[in-house]
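Here is the structure we will look at.
Note that one protein chain of the assembly has been removed; the remaining protein chains are unaltered in position.
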Amino acid sequence: MPGPEHYVALSALLFTIGAVGVLVRRNAIVLFMCIELMLNAANLALVTFARLHGDLNGQVMAFFVMVVAAAEVVVGLAIIMLIFRTRRSASVDDSNLLKY
Amino acid sequence: MSELSEASGLLGYVWLLVAIPAASAAVLLLAGRRADRWGHLLGCASVGAAFLLGLGMFGQLADLDEHRRAVEQQLWTFLAVGDLRVDFGLLFDPLAAVFVLLITGVGFLIHVYAVGYLAHAPHDQTHESAGTARRRFFGYFNLFVAAMLVLVLGNNYLLLYVGWEGVGLASYLLIAFWFSRPAAATAGKKAFLMNRVGDAGFILAIFLLFAQVGTVQFSGVFAGVAGMSSTVLLVLGLLLLLGATGKSGQFPLQAWLPDAMEGPTPVSALIHAATMVTAGVYLIARSHPIFSANLTLQTVVVSVGAATLLIGAIIGCAKDDIKRVLAWSTVSQIGYMFLAVGLGGVAYALGLIHLLAHGFFKAGLFLGAGSVMRGMDDQVDIRRFGGLWRFLPITWATFGLAWLAIIGIPPLSGFFSKDPIIAAAFDRPGWTGWLFGGAALLGAGLTAFYMTRLFVLTFHGPKRWTEGQRPHESPPVMTIPLILLAVGTVAAGWLMSTSVVDWLTPVFGEAPEPHGLLSHGQVTALTMAVVVIGGVGGWAMFRNGTALAPAPAGPVVTAARANLYGDAVNAALFEKPGRWLTRALVYVDNKGIDGIVNGLAAAVGGGSARIRRLQTGFVRSYAMSMLLGALLIVGAFVAVQAGWFA
Partner (left out) sequence: MNDFPYLSVLTAAPLVGAVVVALLPRHRPELAKRVALGWSLAVLVLAGAAWAAFEAGGDRMQLRESYPWIPRWGVSFTFAADGIALVMLALIALLVPLVILASWHDADSPGAKRSVPAFFALILVLETTMIGVFAAADVFLFYVFFEVMLVPMYFLIGSYGGARRQYAAVKFFLYALAGGLFMLAAVVGLWVAGGQTLDWQLLTQADLSTGVERWLFLGFFLAFAIKAPFFPFHTWLPDAGGAAPAGVAALLVGLLDKVATFGILRYSLPLFPDAARWFAPAALTLAVIGIIYAALLAVGQNDLKRLVAYTSIAHFGFIGVGIFAFTSQAGTGAVLYMVNHGLATGLLFLVVGMLVARRGSALITDFGGAGKLVPVLAGVLLFAGLASLSLPGLAPFVSEFLVLVGTFTVNKPVAVISTIGIILAAGYVLWMIQRTTQGTLNPTLSSVEPMRRDLSLRESFVVAPMIVLIIVLGLYPKPLTDVINPAVEATLTHVDATDPAPEVPEAQP
């Protein structure tokens, strides 16, 4: 029977994978997937702790995260699509116009 | 000090003396071109009315008992803050009465003369019509008379100061009357500035008076003199003296007076000869309880007088501009007055007698000079005159009388006023008597020399005119004042030497017995000898005219031509360092103080420009910094939880 610590450990692992992915990959789609990974890692942790404390706050929070993630995907994918259409590239390093 | 009397009868209207010319000045300056046609008449009438009023008051004052011969009139409270209380109050006592008559009387004659002198604005370099120029002139002239009357009628030092600066302003306006002439504008500014230096001393004296006795009213101040320490008295007197030297063109502030001749000639006659420049003498005479209370102070005043009378006389010998010779002669004659009032006691009255006499004959000389200039197309160089007596007979006669008066030939007024001063100087105990008496004597000889030179070169000897000149006598409106002044010059001497001393006794006290080195008779004989030597010498040297260009001369003459280097010293000590300091400070302010401020702004701007570079535009590096930030926060959180900082 896996205990809460296992879920937390899994959550941390997923988050780390997501974070490293965001830092090292350039493809916008991959970046996006890594962000999703991090969000869901957070969700997993929330649900785990909700269960641990025996109240529903964490689970409610997880729903919020899901809604926000869905909205983000909608907007974000649309932007990535547009960038790809104009530049023929999905690399985030090519989209660096918003700088000093 | 004598007791005050009730201000009754005419004496209740002392304020009118000031108000009439002031109102007239306001009308003339504000009315605009409408007043061009009658402005000069109003200007003359107001001063004439003030003179008649002053004469009536003089009569009433004389009727009062000798020990109660002064009236005071409080008009309104000027200042009342804390313990300081200054009233706008007028004091009409024998001293003020004498000055009122001089200012309005001689002033009136000069006003009348100016009507003719300015009838055709001579050097029209301003765009205004002759009428406008003349109206403006009379506006300033009346303003001057009003301010001068405030000066002599004020019953406290602050009001005296108000008038003091007021005449300074009028003098500035009139010197710079032809303001589009750079020399006139500069001379006006110079006069005002040098006067301000003196005025700063005067106002410091007023501060000191208030700090010492808590009042600036004459009566209160003089009551407190006895309680002041000698150091305070000395400082106070020196500050007042600084003010007096500024206004009277005495050493070391004498340099502005000759430049003031840039003004129209009536201005030189009224302001820079007869009245305003004697304000310093008035100040010292009015403050006689202060000056009499300290011997060192008296010696300083006498020294200033003696030094100035010699400086003026020496430079006067070397000048070729008719008005500048007269200007330096004014400096020198006022030196005599300072010498007299510095001697103290009865000599105060002697100084004032010389002041009155000088008012008449110097006004006559200046107006005569103006008449000559009108006849000679504004020529002022005495080397270009000669033989004019035939063409300007009235001017010649009146100028001649004034000339004899200033060099002190009996029975003209100068003799009765100057001779006793020289005698009084010899009366000073010890070697100082010889020193100052000798200086006064030498000055008398020099005066005789340079005035004779001026007279001979102008009116006698060969003609040295420029081509095409037709000298002509001035119209009656100018010659009648000349004649009246000449009558005053002749008559006043004897009259004043006897009665003015008695008249002023309530102000200055009784005359002590002289205990001199030489008897009065000996001094008179000596003086006459020196004067005759100087006069005859001058006549003999210049009887046949003079070279038209300045001849090379020895060091003394060269120095005298350069005003004994007074201007050079001023330039080297004040003007050049001042300019340098100003330029340096402008640089410091722009590059130093503002530089720090702008430097700070530039540092902030430059710093942000560098930090801006961190915004690379790479999403991954932003993510990295976010991660690091999050780790930092989590780390800190953990650390606190674990109690590492406890």
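So that you can tell them apart, the chains are marked A and B in the order they are listed, and the count of residues begins at 1 in each.
Keep in mind that, in the parts below, a residue touches a chain if its C-beta (ideal position, glycine included) is under 8 Å from a C-beta of that chain, and two chains touch if they have at least 3 such contacts.
Keep in mind it's a predicted model, so treat the numbers as computed, not measured.
Engineer: By the document's own contact criterion, which visible chains does the hidden chain reach in the full complex?
Structural biologist: B
Engineer: Among B:G82, B:G468, B:G521 or B:G643, which one touches the chain that has been omitted from the display?
Structural biologist: Only one listed residue reaches the unshown chain, and that is B:G82.
Engineer: Can you work out which residue in B:L102, B:I206, B:A347 or B:A369 touches the chain that's missing from view?
Structural biologist: Residue touching the chain left out of view: B:I206.
Engineer: From the list B:L585, B:A603, B:M626 or B:V640, which touches the chain that is not on show?
Structural biologist: Here the residue in touch with the unshown chain is B:L585.
Engineer: Kindly note down the residues of chain B that lie in touch with the hidden chain.
Structural biologist: The list for chain B reads 76-84, 88, 126-128, 158, 161-162, 164-166, 169, 172, 176, 179-182, 185-186, 188-189, 192-193, 196-197, 199-200, 203-204, 206-208, 210-215, 217, 219-221, 223-224, 227-228, 232, 578, 581-583, 585-586, 589, 593-594, 597, 601.
By definition in this document, only the chains that are shown with their structure count from here on.
Engineer: Under the touch definition given earlier, write down the residues of chain A that touch chain B in their complex.
Structural biologist: My answer: residues 19, 22-24, 26, 31, 92-93, 95-100.
Engineer: Any idea which chain B residues touch chain A in the complex?
Structural biologist: 612-613, 615-620, 623-624, 627
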